[in-house]
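Down below is the structure, laid out as structure tokens.
A single protein chain has been omitted from the complex, and every remaining protein chain is retained in its original position.
Showing subunit A:
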Amino acid sequence: MIHIAVQKKLTAVEGEMLLDVDFTLEEGKLTTLYGESGAGKTSIFRIISGLLKADKGLITIKQKTWLDTEQKIYLKPQQRKVGLVFQEYALFPNMTVKENLFFALEKGQDKKIVDELIAIIELGNLQNRKPQHLSGGQKQRVALARAMVRKPDILLLDEPLSALDPKMRAKLQDYILEVHRQFKLTTLLISHDIGEVVKMSDCVMIIENGMITKQGNPIDIFTNQRVSGKFQFSGEIVQIQKEDVIYIVTIIIDANFVKVIAQEDEIKDLNIGDKVIVASKAFNPILYKI
């Protein structure tokens, strides 16, 4: 069990804000922090990794205390087993992919892990290239592998995919899930994409003004009315067309387009770019083996 309870006064755009969160993470689960910019998500990551000092708090990870302000325990960032991936790639430009991974090894650590990660994240063809010769998606795969080298007790992903196009994003999401499962990691993700949150997370926490206002299963959190339909996805509206007496709404779900028939009074509240839940009953879809 991982327990994080921290308080920190932050200077935000609108003045001072108190970051005050207290949550536990189940080991092996992926939890997402969802909230507006400036709500305190990245500050939570910086406090966990030791880059920002909390005013008050307690962080225990796998029975080890990383922070306890009352007992004056404060582990240095390098003593904390954290894997971090940011939106920016932050790879060493003068080193090849493999060298970047080797550089992350701890003193005396078995180098086998590097080859293992190269295999899982499919970096074999790229391992001798330098970052400048890699695409954005490839760089993020390397950054993910590098964050994993020290087998972190907690993996922190701060909007790692937001600079990538939807197709690349979907692929990278699969790599992250694969690594998360294979290494039985406890992962915290920051994401603004509801589709991504629903696909990736076991649990989501909504952060508003430094506080956790809601938490639970992503579908329950993002569905205002809990519909009994078992065929549910969340996506984004990309097109609304009028046909005859009805409307055809096109929605992108991950990288797939679906079309749903809607009525005029439903369309009134819907705009292109809106996030929606697409729901149908489990009785309607057919399965066609490919």
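Basically, a residue touches a chain if its C-beta (ideal position, glycine included) is under 8 Å from a C-beta of that chain, and two chains touch if they have at least 3 such contacts; residues count from 1.
Following the convention adopted for this analysis, contacts and distances are computed from a predicted model.
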Protein name as given in UniProt for the chain not displayed, "Tobe domain protein", "NADH-ubiquinone oxidoreductase chain H", "Protein TolQ" or "Iron ABC transporter permease": "Tobe domain protein"
Candidate in contact with the missing chain, chosen from A:A12, A:I120, A:I219 or A:A279: A:A279
Residue in contact with the excluded chain [from A:A90, A:V238 or A:I261]: A:I261
Option from A:K53, A:K230 or A:K259 whose C-beta touches the chain left out: A:K230
Contacting the left-out chain in the complete assembly, out of A:E16, A:E70, A:D110 or A:D244: A:D244
Where the missing chain touches subunit A, by residue: 225-230, 244-246, 261, 263, 266, 279, 281-283
